[in-house]
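Omission of a single protein chain aside, the complex is shown with its protein chains in their original locations.
On to chain A.
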Amino acid sequence: MDTESTHSGYSYHSSRSGRSNRHGDRNRERHKASSSKDSSRSERSVVINPPDTPSQDSPVHNGEPLPGEPTPALDHGDEAQDDNWGETTTAVTGTSELSISQEEVVGLGKEIQDRTQGFRRYLPLAVGSCVGLLVLATPLVFLLLPAVMWPDRLQTCGAACEGLFLSISFKLLILLVAVWALFLRPGRACLPRVCVYRAFLTTLTLLLTMSYWLFYGVRILDAEDEDYHGIVQFAVSLVDSQLFVHYLAVVLLELRHLQPCYSVCVIRSTDGETRHYNIGQLSIQKAALSILEYYYRDFPLHNPSLLSASKHRAAKHLAGLKVYNVDAPGNTAGAQPSNGNQSRAMVTAAAKRKDSAHNELYYEEADYERRVRKRRARLVVAVEEAFTHVRRMKKEDERATPSDIMDVREAALAIFPSMARALQKYLRTTRRQHCHSMESIQKHLAFCLVNNMSPKAFLEAYLAPGPTLQYGPERWMADQWTLVSEASVTSGIKEGTEFLLRCLDFNLAVTIKGIPYIRLTEEYIDPKSHKFLLLLQSETSV
């Protein structure tokens, strides 16, 4: 236990439930069997496992048991081996057990689900390339078929046709690049429904091509037209129309999004973090996608262990109120008033207890602030002192003994232990110790040393929670988002649209307002009209 905990009821319970989070977290992440926990628990040694790269199929879920639930005693062993890397000796052991736990089976199920998702991911690409091939091949076929089918009766045309051939080839090249740029790029997300505009554009393209084929078949193939110049012009007109359809696609798919029309307010449900963005005209699912991209950039990492204190308070408040069911069968009408009196007494007693709850909250928060500041001061001093021990090698140091010269990784490892304890205590106080592993801290330290950063620059990553993408992929949960909306998700966003983006343990509530119509008037000021008077009140002594 930390010596710093003051054993007020709340902090003890909240830190305990926080530890149980990390238990679930660590278990799933590392697939460890229980035997390694038992062996290390007795020795208090740290097991350093190579950082595995958990893929999307085993996401980390900081699930939160309700406070008050009995947490298993195994927690202590688990946390000892995970978080005391600043205080205890290190011993590297191998992890060879391949026993499968409950969580792994769940992870397997998710893996299967992801493989089907992979099929959906490549469907638009497949459709796009088919349509693109059709679009590109059609004019060429139009040109080649007469030359193949009735070459002897074909009228040769001179320079005009050659000019048209050149223009067809360049336009087809541009169309190829443009179609690739707009439709054949790998999608960056998997949306619940098909994009309406893409479907519309695909249909339009196919319609256009089919009608051209129809005309070609009837007028040219059946009639065996001999005017090759006319056929070439027909093919050129098809390519032109396809280019215009592509222009329409650019406007519909790309340009409409850029002009900001709506102001979006995004609120995280658990801690109330709010951000505002301006977006253009999009469908609800596309708007949700761009909001999620902003979420990963702007919102600080979601930390469920910071919310346990308020949940504990709420639970305590509810525990004081007992609700009786006065309509239970067997209760006569005469018993009702007494039950009502009883519950009213309960409510007033709970209200009296509520009077001291704000007092407790105030002192607890003041105490927490003080503790965090004290830890932070110790941390800053420790880091500054650690940074003074290492210096970049200069020319005159080349004569130093080779044992003193280290590369950046060794230098980081050398100065890390002096600040490790202070850093770990600070992270524990601010309940962010599960976000940073020892390897990530050493890596960051090496990065700062290479780039000649000051100790303050190194510390900034740990003093405040950064955006979600800064941490490892196990925190992203990028495949766990659900869009909950009353309107159809392919309809466009309007003023007053509201929807919810649900992740595992928190929601993002999104409300949309329109940007107001701004009326700007002008006023002309003649530059010669800027004239000034000097108003002084000087006092001269004579």
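Note that in this section contacts are C-beta pairs under 8 Å (C-beta built on N, C-alpha and C of every residue); 3 or more make two chains touch, one makes a residue touch a chain; residues count from 1.
To be clear about the criterion, contacts and distances are computed from a predicted model.
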The chain that is not shown, which UniProt protein name from "DNA replication complex GINS protein SLD5", "EF-hand domain-containing protein", "Tax1-binding protein 3" or "Neutral amino acid transporter 9" does it carry? "Tax1-binding protein 3"
Which of these touches the unseen chain: A:Thr156, A:Asn451, A:Thr521 or A:Ser541? A:Ser541
Name, in rising order, the residues on chain A that touch the hidden chain in the full complex. 534-542
